[in-house]
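Just passing along the structure, written as structure tokens.
Our next item is subunit A:
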Amino acid sequence: MVKVLLWGSLADLAGGAREVAVEATTLRELLDGLARDHPGLRPELSRGVSVSIDGRIYNDSWFTPITPDSEVVLLKRLQGG
Partner candidate 1 sequence: MSRIHVTTKINGDATEFLCEAEATLLDVLRDELGLTGTKEGCGTGDCGACSVTVDGRLVCSCLMLGAEAEGCEITTIEGMAAGDQLHPLQKKFIEMAALQCGICTPGILVAAKSLLERNPDPSEEEVRYWLAGNLCRCTGYDKIIRAVLDTAADMRRAS
Partner candidate 2 sequence: MALDDSKKPRVFKVVGTRPDRPDGIDKVTGRARFGADMVAPGMLTGRILRSPHAHARIKRIDTSKAEALAGVKAVVTRADFGTVPDHVAVIMENCMAGEKALYDGHAIAAVAAISPAVARQALRLIEVDYEVLPHVTDVDEAMKPDAPVLHEGRQEETVPPGMSQNVIARAEFGHGDIEAGLAKADRVLERTYRTAATHQGYIEPHACLATMGADGQGDLWVCTQGHYMVRNTCAAILGLEQGQLRVTASEIGGGFGGKTTVFLEPVALMLARKSGRPVKMVMSRSEVLRATGPTASTSIDVKIGMTKEGRITAGFAELRYQGGAWPGSPVNMGAMSGFAPYDLENVKTVGWDVVTNRPKAAAYRAPGAPMAAFAIESAIDELARGFGLDPLAVRLMNAADKGTKSSYGPTYPAIGLKATLEAAKAHPHWTAPLGKHQGRGVACGFWFNFGGDTCVSLNITPDGTVTVSEGNPDIGGSRASMTMMAAEELGIPYDQVRTVIADTGSLGQNEVTHGSRVTFAVGLATIEAARSAKREMCRRAAKIWGIDEEAVDWEDGAARPAGPNAGKFPPMTIKEIAAVASKTGGPIAGHHEVTAQGAGVSFATHMADVEVDPETGATKILRYTVFQDAGKAVHPSYVEGQFQGGAAQGIGWALNEEYIYGEDGILQNAGFLDYRIPVASDLPMIDTVILEIPNPGHPYGVRGVGETSIVPPLAAVANAVSAAAGVRMVQLPMSPPRVLAAIQAGG
């Protein structure tokens, strides 16, 4: 299981927990797992999120590997100027 840190208001939509556990070995499995296990997150996931894995920020790189001891943080989709 991978532990995923949610941002504050997202936790409310996932039943109140700031950290949720998901069975995943890749980013795609992680996002699919979040949507499956936490329906409250679906609107936010469909709007697009960024994910920090061990300090690196990813958008949609499905096959990015994730290990059980990875630090995984869900972030609002980022945009630059």
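As a convention for this text, a contact is a pair of C-beta atoms (placed from the backbone, for glycine too) under 8 Å apart; a residue touches a chain by one contact, two chains touch by 3 or more; residues count from 1.
Selection rule: all candidates are chains of the complex that A comes from, given by their letters.
For clarity, every value in this text was computed on a predicted model and none was experimentally measured.
All listed chains 1 or 2 share the complex with subunit A, though the touching one is 2.
By the touch criterion given at the top, residues 5, 7-10, 13, 18, 43-44, 52, 55-61, 64, 71, 73-76, 78-81 of subunit A touch candidate 2 in their complex.
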